[in-house]
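Missing here is one protein chain; the remaining ones are kept as they sit in the complex.
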Amino acid sequence: MTFRSGRHFLQVPGPTNVPERVLRAMNRPTIDHRGPDFARMATEILKDLQWVFRASGPVFVFPSSATGCWEASLVNTLSPGDKVLTCDQGYFADGWRATAERMGLEVDIVPGDWRCGVDPAAVEDKLAKDTAHEYRALLVVHNETSTGITNPLAAVRQALDNTGHPALLMADAVSSLGSMEYEHDAWGVDVTVAGSQKGLMVPPGLGFNAVSEKALEANRSAGLPRSYWDWQAMRSFNEDGFFPYTPATNLLYGLREAISMLREEGPETVFARHQRFAEATRRAVNEWGLEIYCTDPAKYSSALTAILVPEGSDADSLRAVILDRFDMSLGAGLGRLKGKVFRIGHLGDLNDLMLAGTLCGIEMGLSLAGVPSSRGGVAAALDCLSA
Amino acid sequence: MTFRSGRHFLQVPGPTNVPERVLRAMNRPTIDHRGPDFARMATEILKDLQWVFRASGPVFVFPSSATGCWEASLVNTLSPGDKVLTCDQGYFADGWRATAERMGLEVDIVPGDWRCGVDPAAVEDKLAKDTAHEYRALLVVHNETSTGITNPLAAVRQALDNTGHPALLMADAVSSLGSMEYEHDAWGVDVTVAGSQKGLMVPPGLGFNAVSEKALEANRSAGLPRSYWDWQAMRSFNEDGFFPYTPATNLLYGLREAISMLREEGPETVFARHQRFAEATRRAVNEWGLEIYCTDPAKYSSALTAILVPEGSDADSLRAVILDRFDMSLGAGLGRLKGKVFRIGHLGDLNDLMLAGTLCGIEMGLSLAGVPSSRGGVAAALDCLSA
Amino acid sequence: MTFRSGRHFLQVPGPTNVPERVLRAMNRPTIDHRGPDFARMATEILKDLQWVFRASGPVFVFPSSATGCWEASLVNTLSPGDKVLTCDQGYFADGWRATAERMGLEVDIVPGDWRCGVDPAAVEDKLAKDTAHEYRALLVVHNETSTGITNPLAAVRQALDNTGHPALLMADAVSSLGSMEYEHDAWGVDVTVAGSQKGLMVPPGLGFNAVSEKALEANRSAGLPRSYWDWQAMRSFNEDGFFPYTPATNLLYGLREAISMLREEGPETVFARHQRFAEATRRAVNEWGLEIYCTDPAKYSSALTAILVPEGSDADSLRAVILDRFDMSLGAGLGRLKGKVFRIGHLGDLNDLMLAGTLCGIEMGLSLAGVPSSRGGVAAALDCLSA
Partner (left out) sequence: MTFRSGRHFLQVPGPTNVPERVLRAMNRPTIDHRGPDFARMATEILKDLQWVFRASGPVFVFPSSATGCWEASLVNTLSPGDKVLTCDQGYFADGWRATAERMGLEVDIVPGDWRCGVDPAAVEDKLAKDTAHEYRALLVVHNETSTGITNPLAAVRQALDNTGHPALLMADAVSSLGSMEYEHDAWGVDVTVAGSQKGLMVPPGLGFNAVSEKALEANRSAGLPRSYWDWQAMRSFNEDGFFPYTPATNLLYGLREAISMLREEGPETVFARHQRFAEATRRAVNEWGLEIYCTDPAKYSSALTAILVPEGSDADSLRAVILDRFDMSLGAGLGRLKGKVFRIGHLGDLNDLMLAGTLCGIEMGLSLAGVPSSRGGVAAALDCLSA
């Protein structure tokens, strides 16, 4: 591997830049996960996570990627053959749907357009038609990382309420939690799925399920086989600050520190910071003459921006040039978007000059890779950042 | 929490002391798990793991605890209602059995005595009776961490061969791998389950399945639902150095370093070192007048020693005194052994003086906690270590 | 202290950004500085330092800042009342001169203009007049960190040779070593003074004296009192890989790693990289309509750029705005340049996007602080970096 001076620019939409504070916190001896010091730490973290998720119910932490917690959300609440409703909204929604299918659930889909995200009216329509209330759960990705779209969860909740539909509302907040407003309780979410490596700024390896009373109720009669993901064992051990099996202790050290950082900065400041970065990025994109993938400005994500390259250009070649020449990683187009889209992660432990450097790298990369585009994106972004 | 000077003595039988080299290796920025640097690292690790497991087939790495890989071993190879044979050998064997039951498998048990470990003759007897070959898998814990017993896997393999039984041989090597001889291929194991936090000296959070050709064959027709644990997706992504979902990158950094350490010390040296520690520990136990839980010297574990406290004494009180007074964590008696047994982990990144200090702490603790015992254990151990 | 997300931009001209690799290398236990492992490490480092300084003679390492090594250079070679010749070239040259005066030496000065740096002809003139050869040493700062000027050491050497003057040539390479070409032997330097925290990318705390045969000769009869800085004791201990007193072991760990990095990147690549950064920076400055302090383009430093703010503006207010708003530290104007100049360090562990981010911060800061200037500096720099 060629020597690289300076710091890599990790601008994929997760994993995000792990703050030194978090790495430092992890850089300590693993302790006995059955001892009193561990119990004190875990108890504190589990309580703090409720604050992070804005949830009054339990938040379960698994040694797993967030993907595992998709599975956990399903096997804990549903029975073989149960019907779930999902949305055609992007690559990760597809992944969750595939998980449901593999688990033996029957899946129905709210049709949609990946560029517009979830339409609550279409959801409501679908729910209204399900007069028999066969859908046991509705699966929605809050911030779809493949498209850069933040979906209106509160409105989706409203769709359920309007139709009096009893389905559980399950939301994937993997790339929104910690970067933008997220309200587990207030939005009436029953199971929130999340992971450690995005807005929470911790290396990957922890997955989360925040769970409502209603979901716990469903858990009691859920028939899908489960062992590792079982909420009941988790809940019972968690009561004393323990876990049913060996937890990922050093990642928990990191999580504790990351939560401290969120508290210190303050969620409002964190969210506003991400909005500023997103706005500056979009201004750059516009100035470059490129197209933002999301066509509904009300749903622009503040965690990442997905950008279409012009016909005839290849987004992956652009990314390769930028990686090779400027040591910066950008997100690839996923699934059907491969080669058509590149994604800028602007979430997590980032500041104005890191974002400015990122945009500089893209502006230079567009030129070096021969992607038809105008200059001036960086200048526009600087105007925005220094406003 | 009271201030503690010096280093904690972590002498539970896992997680083990994470070497500074491993912590340091983890203390670096998370990188893009879809980029070329990651692929190079993962490819190297996956190959090295074959060397560690002594396996020519694939080794799958999950962001999970080892417990999750019990589940992975089952859902990847079996179908609902399949019959598996397990052994009555200890707390962790019970755990794996419970996992099988929760997954919807039918479980039969080779009766046994926790203090003697697995009797290959009894296993053979059971297999011989299964003329219909209904057992699809035989589950054995190689080194049972609750009892301090290492079971003769090669002899168990022989039992299968003697009876011509086609059941898959699945072994839990969680607390043996990296500390004592383990031969996935040579012993004819079909699925080996392991984790990062014991002999591999990495913090918890990675689980492993080493898999034979026969297990891969079984995988093709296995009917249990699976998604997160799916070997096929894993195998397909691993071919290019990637994973189907976000891997626990920083733990992989640590694993890479730990494998380097195993190579540098050399497996023979590592294994001999553990045998020396175990022998010195047993001499101390004998001198103290305490009883080793394992009653078959041929099966003494070199990774840990489980010790019975005399009737009338409480092992947990002893452990509490030692933790409080000497800042050392020892393993508790698990399940039916609670309060009756304590366990000394002497595996992983340990040397003679660390072990000596450990035994000193126990010798003092026995006296302070009023456990009837003789002095002289440390002296006997020193004789052994300096021989 | 207000919470700051993301990474601080440390763009003072030293200490420079310490690479994670170096921090990680330091993050290990201090060892016995009288033991064999230490001796092996020190022997290796001392040899490697000769490669870094391009010196065949010894390089002495002191637990001290570079400032201490100014003192070391003098007390090891001179006697009370000896005459030394210095140049009027900047704040650090003044500091070295003051050190000489405090040590009881008589100082003569080659007149000069801080904005032009050292004029070899003026030096030669001064030397030629010293027919009695009273000057025992000529002190020159190679890269004057206060002015951003790199002085022509080879030409200064020529001035000594032309006049046949026997004075020792002493050079301060504190901010050039490791960032730009430096040739201790080839340029006929007798004592080179350097420190750990600039081009060598190590935290501050190590000072260096690279020493010629002629300087060692002078050392034998030098009459200034010395103990801590004494080369003879150092040399005698160094022979076996030891030091006369406790060395700064952990900083040495860092130094060893930093030298590895210099080897991996290759000095030519390192120097070219710094030239590219400097050129891009100057293009930005020109576009902003600001004035580079150095008036002789042949002497532009590739390690830093000192920039005049327009009359009526205050460089320190600008720096304060940038620190407050963008979490970036820039160098202040020193001594008589206070408030008139700010300095951009572009040396050490830096890459294109870090530099781009830096220039973005300045462009925005100029506007926010109301310093009369044009936009477009960043765009010009990007043109240069992507050329």
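Order of writing sets the labels: A, B and C. Residues in every chain begin at 1.
Note that in this section contacts are C-beta pairs under 8 Å (C-beta built on N, C-alpha and C of every residue); 3 or more make two chains touch, one makes a residue touch a chain.
Note that the structure is predicted; figures quoted are calculated from it, not measured.
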item: Touch partners, limited to displayed chains, of the chain removed from view; value: A, B, C
item: Among C:S5, C:T249 or C:S313, residue touching the chain not depicted; value: C:T249
item: Touching the absent chain when the full complex is considered, from B:D240, B:E264 or B:E311; value: B:E264
item: Given A:R4, A:R28 or A:R263, the one touching the chain that is not displayed; value: A:R28
item: Of B:D48, B:D172, B:D190 or B:E363, the one touching the omitted chain in the full complex; value: B:E363
item: Touch residues of chain B, complete complex, unshown partner; value: 3-7, 9, 17, 20, 27, 261, 264-266, 269-270, 273, 325-328, 349-354, 356-358, 360-361, 363-364, 367-368, 375-376, 378-379, 382, 385-386
item: Chain A residues that touch the omitted chain in the full complex; value: 20, 24, 27-29
item: Footprint left on chain C by the chain that the document does not show; value: 1, 7-8, 10, 12, 14-18, 23-24, 26-37, 40, 62-68, 70-71, 98-99, 102-104, 195, 197, 203-205, 224-228, 230, 244-251, 323, 329, 332
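One rule holds for everything that comes next: only the chains that are shown with their structure count from here on.
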item: Between chain A and its twin chain B, rotation from the CA superposition, multiple of 5 degrees; value: 180
item: Rounded Å distance between chain B and chain C, as computed from the means of their C-alpha atoms; value: 54
item: Multi-chain contact residues (two or more partners), chain B; value: 24, 27-29
